[in-house]
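Of the protein chains in this complex, all but one are displayed in their positions.
We just call them A and B in the order they show up, numbering each chain from 1.
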Amino acid sequence: MTLALDVLPHVPEARATPVVALENLVVDYVSRTRTTRAVDGVSLSIGAGEIVGLAGESGCGKSTLGNAIMQVLRPPAQISSGRVLFDGKDVVGRSRGDLRRYRWRNVSMVFQSAMNALNPVMRVGDQFVDMMRAHERVSKKEALVRAGELLELVGIDRRRLRSYPHQLSGGMRQRVVIGMALALRPELVIMDEPTTALDVVVQREILQQVRELQAELGFAVLFITHDLSLLLEIANRIAIMYAGEIVEEAPAASLRVDPRHPYTVGLLGSFPPLHGPIERLTGIPGSPPDLSAPPSGCRFHPRCPHCTGEDVALHARQVGERPLLRVVSGDHRVACHRETA
Amino acid sequence: MTAPILEVRELSKQFRSGGVLHPSKLHAVDEVSFALTPGRITALAGESGSGKSTVARLILRLLESTDGEIVFDGRDVTRKRRRRDVLRYRSQVQMIFQDPFGSLNPAKTVRHHLARPLRIHGIAGRRDVRSRVEALLEVVGLVPPKKFADAYPHELSGGQRQRVAIARALAVNPKVVIADEPISMLDVSIRAGILNLMRDLKELGIAFLYVTHDLASARYVADDILVMYAGQIVEQGPVDDVLASPLHPYTRLLIASIPDGDRNLEPIEIRKGTAAAAVDPAPGCRFVDRCPLAIDVCRHETPQLVEAEPGRIARCHVTAPRQREDLHAHPAA
Partner (left out) sequence: MSQLQPTIELAPALPARRTRVRVPGWLTLLLRSPKSRVGVVILGFMIIVALIAPLISVSDPTAFSLVDARQAPSWHHLFGTTDQGSDIFSQVVVGARRSLILGAASGAIATAIAATLGILAAYAGGIVDDAINFLTNVFLVIPTIPLLVVASSYLTSRTMKSMVLFLALTLWAFEARILRGQALSLRNRDFVLAAKVAGESTWRIVFGELVPNMISRIAAGFVLVFYISLLVDAGLTFLGLGDTTHVSWGMTIYWAQTNSAVLQGEWWPFLFPGLALVLTVLGLTLILAGIDEVSNPRLRDEVRVRRHFLRSLVLPTRRAA
């Protein structure tokens, strides 16, 4: 597949500063009756060309985090404190003009269901044109040419520019959305459950496609999903999110062989194995907490098999003190009181 | 082995599509046959549009089949219309739906959901209903039962709602339970609980049909597996054997596509195509455009289900050819 020159990214070769770095980000949903803290002091950095996976179950705040990076949070959600640094500069509270330039050009997003992002009554090509002309001064003709190149980039025949979204299969639609996300050559693409609604074979295709694109164009990816097994295959680094906090962060290989946080262990133990012996799955008893009134101390303690009360001192810390993310080895960080014994 | 309690024979369902000028038929389900046995869980696996949910609804008589028979406990129930017969069938064959948020009436308590089937089928009189409801809640692990009985669906979590749905299905002491993707909308850590519950309920002698697109959970919970593609069954057999050494190329593709932490996303060759039902299908294998093993005959002749090895059935000219002599003549194949 030959790439037109202007589709290549304009990312400088090597860089020390991460593309996006979150510093103690706090996001609240404010309503008349109560405040729910969806993201509570999250720090995360995504380096150039890295695939970072963010895993967590429903209600853990991962989608809110993605939206915060894109600066698309709407009331009642608001960033209460913390910074979102792009290329070292804070994007929170910037002017609308700055943010318009930031979104899609520096950071773009792929949503779960393509039908949420695509206008059902417009042809695919027109949607590309619309999007490009909103960000750059291009003529309709040029935009269409670029759109065609992008479609080929994601493996779709460029004649499909004239199709309507419902005429494409689910997998193709998702690839269109990925193509749109890459149109302005962003340095980071946030993918929020991009394959959850797709069949497993199509999912595989999309993931392979993303891997190829990422290798060629060099953009970074924040891959948000509840499916940890996906991340073990595709991500360089994985962060596990629970109840608005990151509880573990490690390179994918380390996480697979040496998961430290009991939640991670529980998650990994929730996937029935496709090969090998079958043992009774344990899962994790209980349900994720209500974020408007989270448990005291370690948020996982009501569900944690290691919070038994046997060790009185440890138990006191588990229910009273919030554990901080600490390095346990190399690049592997865990927020657990047992690790600091 | 016990005799099967429910048999599906050559079941077909076609939907009319296309319109008045170009009428065409969508073959959602094509001559599907299998049997459900008490105390065994049979998995019906396939991707979206493959027809597996349609099969479930046909068995539950939420849809009318175009052809074929459903035989329950020796009796043909395919066309029964009399309320008494339908009611009797409904008291024996139950369903657990996919969406825990949609399968419970938001305006009614848990108690109502469980009590209704008890009253409709006359299983419990007014006085016993309370204790029966609480007993059911204990069976599915929702304790203390009194608290849960008075709750409304929006007060429960997804996993709890699904347990209520299971309790409702069990209320009538059914012989067959069809579970249509019961865990796909639940959080990962909650799924184990529901899968374990299903495994335990097998002991009660219920025959389960577990409809899913997730082969790994099928392996965990089921004894046998049926793989569907474009409305047809393409492979059938004991779940461990099928997943360890799949015969049909589609099954192989499915297995290779599943993210498995041990591999590292090796690219596999995937050709364009979809598992969805075919419209006015021509003779020939429906998987032929995506199949790496396709030979000439695959394009012209629809392969039939053939028992390639004892207990292992597949629909493929190459891996399960009709003439057994071919297998013996070319053992190296």
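Basically, a residue touches a chain if its C-beta (ideal position, glycine included) is under 8 Å from a C-beta of that chain, and two chains touch if they have at least 3 such contacts.
These figures come from a predicted structure and were not determined experimentally.
Participant: Touching the hidden chain in the complete assembly: which of B:I120, B:A244 or B:I295 does that?
Facilitator: Going through B:I120, B:A244 or B:I295 one by one, B:I120 is the residue touching the chain not shown.
Participant: From the list B:V133, B:L156, B:V188 or B:L253, which touches the chain that is not on show?
Facilitator: Going through B:V133, B:L156, B:V188 or B:L253 one by one, B:L156 is the residue touching the chain not shown.
Participant: For a quick check of understanding: of B:R40, B:R168 or B:R312, which residue touches the chain that isn't displayed?
Facilitator: The single option touching the absent chain is B:R168.
Participant: Out of B:T66, B:N173 or B:N196, point to the residue that touches the absent chain in the complete complex.
Facilitator: B:N196
Participant: Of the residues in chain B, which ones touch the absent chain?
Facilitator: 60, 62, 83, 86-87, 90-91, 94-95, 97-99, 102-108, 116-117, 120-121, 138-143, 147-148, 151, 155-157, 159-160, 163, 165, 168, 172, 193, 196-197, 200, 203
The working rule: only the chains that are shown with their structure count from here on.
Participant: Where on chain B does chain A make contact in their complex?
Facilitator: Residues 47-48, 157-160, 187-193, 195-196, 213-217, 219-221, 243-244, 253-261, 263-265, 267-268, 270, 274-275.
Participant: Where on chain A is chain B touching in the complex?
Facilitator: 57-58, 169-170, 199-201, 203-205, 207-208, 211, 226-230, 232-234, 256, 266-267, 269-275, 278, 280-285, 287-288
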